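Okay, here's the structure, questions in a sec.
With one protein chain withheld, the remaining protein chains of the complex are depicted in position.
Chain naming follows the written order as A and B, and within any one chain the residues start at number 1.
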Amino acid sequence: MRERLSFYVKRESFLHHLNPLTKLTLAFGLVFAAFLSPWYWTPSFFVLFAIIPLSFIGKVQREYFGAALRLILPAAGFLFLMQSFFQPIGVKVIFKFWFLDITQESLMFAFTNASRIFVMVSSFTLFLLTTHPSELMSDLTRRGLPSQFAYVIISTIQIIPQMQAKAQTIIAAQRSRGLDTQGSFFNRIGALVPLVGPLVFGSLVEVEERAIAIEARGFTSTSIKTSLREIPDTRFDKMFRWFLILLVIAVIAARIWLS
Amino acid sequence: MKFFEDIKKDFNTMIWVLIPVAIAINIVMGQIVVILKLPIYLDSIGTVLVAVIGGPWAGALTGALSNTIWGLLIDPNALPWWPVAFFIGLVAGFCAKGGLFKTWWKVLIAGFLIALTAAIVSTPIAVYIYGGITASGSSFITAYLLQTGQGVFQSVFSTNFLVEPVDKISTSLLAFAIIQGLSSRFLARFPRPENVEIEQGAERTQLFIAVGIVILLVLIAAFVLVKILG
Partner (left out) sequence: MAIVNLQNVTYKYPLTHTPVLSNINLEVKEGEFVAVIGPNGAGKSTLCYTLAGFVPHFFKGELEGKVEVAGVDLKSTPLNEWVRNVGLAFQNPFNQISGAKYTVFEEIAFGLENQGVPRDEMNRRVDQALTMTGIRDLADRSPYSLSGGQQQRVALTSILVMQPKILVLDEPTSQMDPIGTREVFGVIRQMAERGMTVIMAEHKVEWIAEFADRVVALKDGKILLQGVPADVLTSHLLAENGFGTSRYTSAAREALKFNLWPKHLHLPTTLQEAVDGFNLTSAPSPKERGE
């Protein structure tokens, strides 16, 4: 249950030193272009000529390929199978299975969809591998995002593993007291309350003290907030962001043009 | 500007601290349900909780962030569904404002309304992003409906409409049970404690109304399904 949280890998690379907003624009730019492009090969093109090279530029290729093989490929592969079997489109039947026809069109459709999902997850994975959450939030706060959002995002990332650990302790403790978490359907439903109760109420009672603690440290102060981190935003960053926005616009234009 | 004032009213320090906890509750609950192999999601309890004691916009924010964080950090397939979670929070908040979280039988109605919203909002996402077939198990139903010659929108919506009510009604009831377990002194620190002040009323009439509502909901559901499929 405890898995990949906060991926950031600390390295010195060109990608690491880009402004966080630039990397965010890059991730979203690739996703939008992949989804909006009129050509089926665009997502695969992005994987080969943008995402994989970028993973090397960011010196996180090992981590990226690890994630791609363990998580992204299975998810996209499953989607591909589901869609190629279940999409009732097309006429050129390749083979039949029970009441399902697999056609050339449904295969194409499934491939495009799965590769789009692959691009989406890959770009965000790369983004997270090379961007520290605090850096991103400091930069966005500086650009006008209310600072409460930074608090919410970072504190969520830190609370999830704590709560997962707590859940595991509770599950282990209740099992050792003879709670049935594997038996019949009704047993398992019955197990829900003794597991969830302590977990939820335990974390809710802390809310009041934690609110007092941050309030005592000026959380609701009306001053213009400053940031400990200095996050550079170069001319290259700005130009690159404009380039990405233009790319997405070009793809949309192509789509309208071709339809 | 009244609109922004309204949004602002949903947030105080207590809510800002509660939101991360609620997101973690969503995610960890979603995982516990998988461990227990239960056929529901229960991954919006935190969202509904925030929506009820904070307000619609706090709920919407919790929902949207839950799916985004879940998608980015744990399961990529959760990412495209953030608008659904956003509207679950929003509708739950408006239900609570309208007094639907004061007694358990009203919570059933709220659960149903939330389910309806979820079914409506997830349909276009499933259709446009996944062509109707998503990575979730319920897509087998969609696939079957598609094979019988139904249109893609009808098939996806019918599937959602079959799956959502049980989950969202259970979610709302669990959130309600959690709120009942919290002291009124604690609840008073949140922006909208008035949403959960218990109504006094005769238990028998309530039960009567509840049964009536459940029958009505089942009838509506059946009618809608027949309309769509027929």
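The rule is short, and it goes like this: contacts are C-beta pairs under 8 Å (C-beta built on N, C-alpha and C of every residue); 3 or more make two chains touch, one makes a residue touch a chain.
No experiment lies behind these values; they were computed from the predicted model shown.
Engineer: Would you mind listing the shown chains in contact with the chain that isn't displayed?
Structural biologist: Across all of the complex, the chain we cannot see touches A, B.
Engineer: From the list A:113, A:134, A:164 or A:181, which touches the chain that is not on show?
Structural biologist: A:134
Engineer: Which listed residue (A:150, A:195 or A:244) would be found touching the missing chain in the intact complex?
Structural biologist: A:150
Engineer: In the whole complex, not just what's shown, which of A:9, A:108, A:212 or A:254 touches the removed chain?
Structural biologist: The single option touching the absent chain is A:212.
Engineer: Write the list of subunit A residues that the hidden chain touches.
Structural biologist: Output for subunit A: 132-134, 147, 150-151, 154-155, 158-159, 162, 206, 209-228, 230.
Engineer: For the chain that got dropped from the picture, name the residues of subunit B it touches.
Structural biologist: 20, 184-185, 188-189
Rule of thumb we're sticking to: only the chains that are shown with their structure count from here on.
Engineer: With chain centres taken as the means of their Cα atoms, state the distance from subunit A to subunit B in Å.
Structural biologist: Measuring from centre to centre gives 22 Å for this pair.
Engineer: For the complex, give me every residue of subunit B touching subunit A.
Structural biologist: Against subunit A, subunit B makes touches at 11, 13-14, 16-21, 23-25, 27-29, 31-33, 35-38, 45, 61, 65, 69, 71-77, 79-80, 129-135, 139-140, 142-143, 146-147, 174, 178, 181-182, 186, 189.
Engineer: Using the touch definition up top, name the residues of subunit A that touch subunit B in the complex.
Structural biologist: 1, 3-7, 35, 71-72, 75, 78-79, 82-83, 85-88, 99-100, 109, 113, 117, 120-121, 124, 128, 148, 151-153, 155-157, 159-160, 162-164, 167, 171, 181, 185, 188-189, 191-192, 195-197, 199-201, 203-208, 210-211, 214-215, 219-220
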